[in-house]
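Entry: chain A
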Amino acid sequence: MAALEVADLDAGYGELQVLEGVDMTVEDGEYVSIVGPNGAGKSTVMKSVFGLTTVMGGRITFDGEGITGRRPEEIITTGIGYVPQNDNVFPSLSVRENLEMGAYILEDVPEDRIQRVYGRFPILEERAGQKAGSLSGGQRQMLAMGRALMLDPELLMLDEPSAGLAPDLVSEMFDRIDRINADGTAVLLVEQNAKEALARCDRGYVLVQGQNRYEDSGDALLSDEQVRREFLGG
Partner candidate 1 sequence: MSEHGDSRPQWVTDALLIGGALLATYAVFTVFGLVLGLDVNGIVSTLQRVTFFAAVYALLALALNLHWGYTGLFNIGVAGFMAVGVYAMGLLSSAEQGFGLPLWIGVVGGMIAAALVGLLAALPALRLRADYFAIVTLGLSEIIRRALLSSSLREFEIGGQSLGTGGGSGIGFPATEGVVDYVLYAGAERGGDPALLGSLLFPLAETVGIQPSVVRSSVYTALLVVFVIAFYLVLSRIGASPFGRVLKGIREDEVAARSLGKHTNTAKIKVFMLGCALMGLAGMLWQGSRGTVTPSQFMPIVTFYVFVALIVGGSGSNAGSIVGGLVFAAALWEGPPFVRRIIRANMDVSTPTTIYDALLPLADLDVLPLVGYLVGSLDEIRFMIVGIVLVVLMLWRPDGLLGHRKEIAAATDLSRPSRRAGREGVEEGGDP
Partner candidate 2 sequence: MSTVDLGGGISRLTSERTVRALVVVAAVVLALDLVRRIYTGSLTLGTLGFYLWNGIVDGLVFGLAGIGLSMTYSILRFANFSHGDLLTTGAFSGWTVAYLIAGAGIADTSSRLLLRADGGAPPGQLDLQILGEPIAILAGLVVAALLTVLIALAIDRVVYRPLRDAGGIPLLIASVGVALALRYFIALVYTSQNRAVTASSPEWSSPVFFWTEGVNVHELTMVVSATVLMVGIHLLLQYTKLGTSMRAMADNRDLALITGIPTERVVRATWMIGAGLAGVAGYLIVLDRGTITINLGWFLLLLIFAAVILGGIGSIYGAIVGALIIGLTINVSLVWIPSDMNEIAAFGLMILVLLVRPQGLFGGVETA
């Protein structure tokens, strides 16, 4: 059974419908990318899973449990971690405090998990006492991921983690995502950097105008001329 299953989802904001009949699955431990032209509704898929949009139809289940229309604070307890694209750290809190907030719903601060995040992103340990607002773009992305990892999620949803990063940092970022996935966490990735995302994932979806147009293994999508055309117009 798939960990995350999105079936025939219609969703949007207020009265504006963005997604039309989107179907999508993420298996346990799988690495899935969603790519597509700007404005295709990629981020909206994630926001819908996390209860941040108006769901107009369809069904979302996680580990067999229906989570359609649940509130974000409930969904976070089911084992889904979410890193939004922008404003994803608390700027006036220190790096360590940001991580602690990631584990807010736990009784105590899980020191071992903080250490594990530090192990994954050593720069965060170096900057532990520094305010998150003073970090560079790449460091912020790491901190945001680290915060989402504090609850040890089964599925980590990342919204354009490479946006705004210098090119040399982009592949480093993808390497880190690979490692997170290799350690057993399923990853759902929304990326505008389609090449990199498709090259690394197990499976990919191409979303165009709110509908999933293609679904295949990453490599197959990458070599598909049709898909290429979707990005620069037909």
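Candidate entries met the following condition: all candidates are chains of the complex that A comes from, given by their letters.
Keep in mind that, in the parts below, contacts are C-beta pairs under 8 Å (C-beta built on N, C-alpha and C of every residue); 3 or more make two chains touch, one makes a residue touch a chain; residues count from 1.
From a predicted model like this one, the values you see are computed outputs, not experimental measurements.
Note on this complex: chain A touches candidate 2; the remaining options among 1 or 2 do not touch it here. Residues 50, 52, 72-73, 76-77, 82, 84, 87-93, 97, 100-102, 104-105, 109, 147, 151 of chain A touch candidate 2 in their complex.
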